[in-house]
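One chain of protein is taken out of this complex; the other chains stay put.
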Amino acid sequence: MLDRRMTQFNILRGAVAIFFALLVAAIFIFLTSESPWESLRYLLIGPLVIVKDGAIAFNTRNMLEVLAGMTPTIFTGLAVCVMFSANQFNLAGEGCVYVGAFVGGLIGVYWNLPPFIHPLVATLIAGIVCSVIMLIPALAKVKLGASEMVTSLMLNYVMLYVSMHFLNFYFADRSRGATMTHSFQDTARVTQIVSGTSKLSWGFIAALIFSVIVWFFMYRTRWGYSIRMIGINQSFALYSGMNVAGMIIVSQMIGGMLSGMGGSFEILGRYNQFLWLNLPGYGWTGITIAILAKNNPAAVPLAAFFLAYLNKGCMLMSTKTHVASEMIDIIQAAIFLFFAAEQFLSGYRQKIVVKTAREELLMQGNADIENGGAENA
Amino acid sequence: MSDTPVVQMLGISKIYPNGIPANQDVNFSVNKGEIHALVGENGAGKSTLMKILFGFEKPTSGTILIDGEEVTFASPMAAIAKGIGMVHQHFMLVPSLTVAENVVLGMAPKKSGMFIDFKEAVRLTEEYAERFHFDVEPNARVADISVGMKQKVEILKALVRGAKVLILDEPTAVLTTQETVELFRQLHELKNQGFTIIFISHKLNEIKELTDRVTIMRRGKAAGTYDTDAVSEQEISRLMVGRDVVLEIEKTPAEPEEVVLRVENLHFVNEWNKRMLNGISFDVRKGEIVGIAGVEGNGQRELVDILFGLISPEKGSVQVNGVNIADKSQRELRNMGVSYVPEDRMTFGIAGTASINENIVSDRIASPAFNKGPLLNMRAIRETSQHLIEDYAILCKSGRQHVNMLSGGNIQKVVVAREFSADPLLIIADQPTRGIDVGATELIRNKLIDLSREGAAVLLVSADLNEVMELSDSLIVLYGGNIVGYFDDGQWDDVMMGEYMLGLKKQSDEEVKRACHA
Partner (left out) sequence: MLKQLAEWVFQVEFLFVILRITAPILFAALAAVVAEKAAMSNIGLEGTMMLSALFGFLFAYWTQSWLLGVLGAVIVGTLLALMMGFFYLEFKTDIILAGIAVNMLGEGGAIFLLFMFTGLRGNTAILVTPNILIPTIDIPLIKDIPFLGKILSGHCILTYIAFLLVWLIWLLLYRTPLGLNIRAVGESPQAASSVGVSVKRIKYIAIAMSGALAGLGGAFMSMYYSQGWNQGMVAGRGFIALAAQAMGRGEPVGAMLTSLLFGTAHGLSSKVAGLPNVSSFLVSMIPYAVTIMGLFIYAWNRTRKLKKRGIRRLTGV
């Protein structure tokens, strides 16, 4: 009985958290927008419907763009799920997306491979490079006991600047005004699913497939099992004879791999050249997604959709009503704070527990609580 | 003595966030100037009741009256203000601070408006130490002082804060005999000076010796309050458990075979340079249970940690089936057939927010039986778990329930079910029944005997003297990091054990050497 009530409670709590986050957004909209109701409309339903001459129609183009926007963040979300599940606060996903895109992009420019194979090889190698980079914080954690969090934060900058160095000095297309690589070969592009401007590529399908694969990995293999047990209680995992050090390393390598693949799919699916001159922010969004998904890979696409939707809403709000699109970061921060709040609405939770316990005691009768357990004093 | 009780707790109930009721409608009252015992089995709800009185936990329902006046304690601060002081079972001291700093923590004397007056802090500590004849060194770092001294610092802390009612939570559990004697002398003196003392214990002889009245708790409820002189130890124990304390355990004589665990000349010095193990040697053979008895803190913890590879010995070796286990990982140890029931089950025994199924197979998740290619065989896991849940009578809704939703006894059953079903050559059972209900205790003890008779070597470490005496085929007593006694004739009783455990008696080297079987 308690389990069912707890599930209901958790759903309610998530909904309330999201509501609060949107409320914060609404407050800022009313502070800044000249036409707040219109802004709010664009934010909340803009991506979904189009209002024209009083008639409401489904906004296919916008929705396709929302889906296209999910590709990199599903990957980074999955990456964070795996690393956070092992209790590894590795925040280098951000840098890995960048390096992944760069490496994938370079292979897209310089290698000659048949279509279809080309982007896959590029993405695979991008993923491998990033997983190798993740060995730095992972090995330092395991061998030296250095905090993977601080190392990974520094590593983001190192990855950015090293890539920028190579981009500028070796791979830049000098014929262009801005710093960018030469154009990708046609064989290297990740094919679009729908023609048009939405840029919804097969990378999106790959992201969904990987959600399933990562879910199976986490919940249906012994390695995923070990990773989760390490995250819940590392001492227990060690005591049970699991290879704790090894799995800590593996979890971070998988995190790097997925982030790097996300970057590569993104660049080969939606761009013609590699031209990022700063970290793209997908790594941080991935953290929000993992929090929303409660580290469950199966829930990642849904969480990614939610954020991509809000992001698109913010864009629309920005172009139509001049509310800066960076609003998305404020909403994300608010979601973050409320959603990760374990004790949020804890008073209500405790009431449910007490009520259930009382009912169960009554049912058992006071005389016999032999194994019911008063021994936690 | 005034007529109004100094402390009255009426209809106290406490339900923990995991749904476990620790107190149910408890009434408890203490008169001014008495030493009042609060007794009960581990887990009967004594500590919870006292945490409520000290403002550490909020009661789910019920009222507290101090000197007849209703109070609500939102925090320990409120309780302290009403003259309640508590000395916790696990000391509440900050190791890196000095004794004086700990004593004045939260009420540090100031000079020139904002700085701590360290001299005044030392003076205050010395003043109170002298008034109550406590022998403490104000400038010593708490990390460096003995357990007995730490306890005195705890009591001083309460007194300096104007406590009139002192709660002592199992104060003698960690003390040597002499320290206990001294503590009792000091408690008597405090009583004579008009202080009220609530003494939590489950040592019946201490209660008879020290206290005026006794309240007995059983499974979260108060089972009655009596004048200590008017009840016998047997009566108290019957009220505590609702049946005779001594569990009759049927046991066939052991037929020990070859040596499985060999411990040779083990030394260990802890991080504060205290010598915890001083060259101990013994063997455990296939088919026997070797018990380790001793007051806690005499090297048992370190011995077990070395046996399970958590710390490395300074000197000496441990062999399992002739293989040295130095630098072996836990995984390698398990592959060698070692099972381990940890003392701290919440830290080592379980992953709280994982399911029972997941917890019960944690040591064998990589075995072919549970894997089909790269994937786990969920059905096999479920079936194994279901089988063990039934075999060990684990009370739960289903195998998918989170372990931390279970009661302490059932959590321990999950741990034990896993460890005992791993086909172990050697079982190290560290306090296997601490703090759990009688039913679970009985089950675990019987399983342990069955396993040894089926051919496992068992090393049982327990602070529960009854337990080691009942279960062991031979018995080792640890005192001060040395083996001071080895018994293999089954002819032991608690009086004799007590003398060895408290260091009053010691066997000769030749007698101790019998613990090693060539």
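Going by the order they are written in, the chains are A and B; count residues from 1 in each one.
The criterion applied here is as follows: contacts are C-beta pairs under 8 Å (C-beta built on N, C-alpha and C of every residue); 3 or more make two chains touch, one makes a residue touch a chain.
Please read all numbers here as calculations on a predicted model, not as lab measurements.
*Asks:* Any idea which of B:10, B:65, B:140 or B:311 touches the chain not displayed?
*Replies:* B:311
*Asks:* Which of these touches the unseen chain: A:207, A:287, A:315 or A:353?
*Replies:* A:287
*Asks:* Would you mind spotting which of B:14, B:157 or B:191 touches the chain that isn't drawn?
*Replies:* Answering carefully, the residue with contact to the hidden chain is B:157.
*Asks:* To test your reading of the contact rule: which positions on chain A touch the chain that is missing from view?
*Replies:* 28, 31-32, 89, 91, 136, 140-147, 149-151, 153-158, 161-162, 164-165, 168-169, 234-235, 238, 243-245, 248, 278, 281, 284, 287-288, 291, 324, 326-330, 332-334, 336-338, 340-344, 346
*Asks:* Footprint of the hidden chain on chain B, which residues?
*Replies:* Contact residues on chain B toward the absent chain are 54, 56, 75-77, 80-81, 86, 88, 91-97, 101-102, 105-108, 110, 114-116, 157, 161, 268, 271, 309-314, 329-331.
Everything below uses one rule, namely that only the chains that are shown with their structure count from here on.
*Asks:* Can you work out the whole-Å distance between the CA centroids of chain A and chain B?
*Replies:* The computed centroid separation for chain A versus chain B comes out at 44 Å.
*Asks:* Going by the contact rule set out above, which residues of chain B touch chain A in the complex?
*Replies:* 15-24, 42-49, 60, 219-220, 308, 329-331, 333-335, 340, 342, 347-354, 358, 362-363, 365-366, 370-371, 374-376, 378, 393, 395, 397, 401, 405-410, 435-437, 439-440
*Asks:* Can you check the complex and tell me which residues of chain A touch chain B?
*Replies:* 2-3, 216, 220-222, 225-226, 228-229, 232-233, 235-243, 349-350, 353-354, 356-358, 360-361, 366, 369-377
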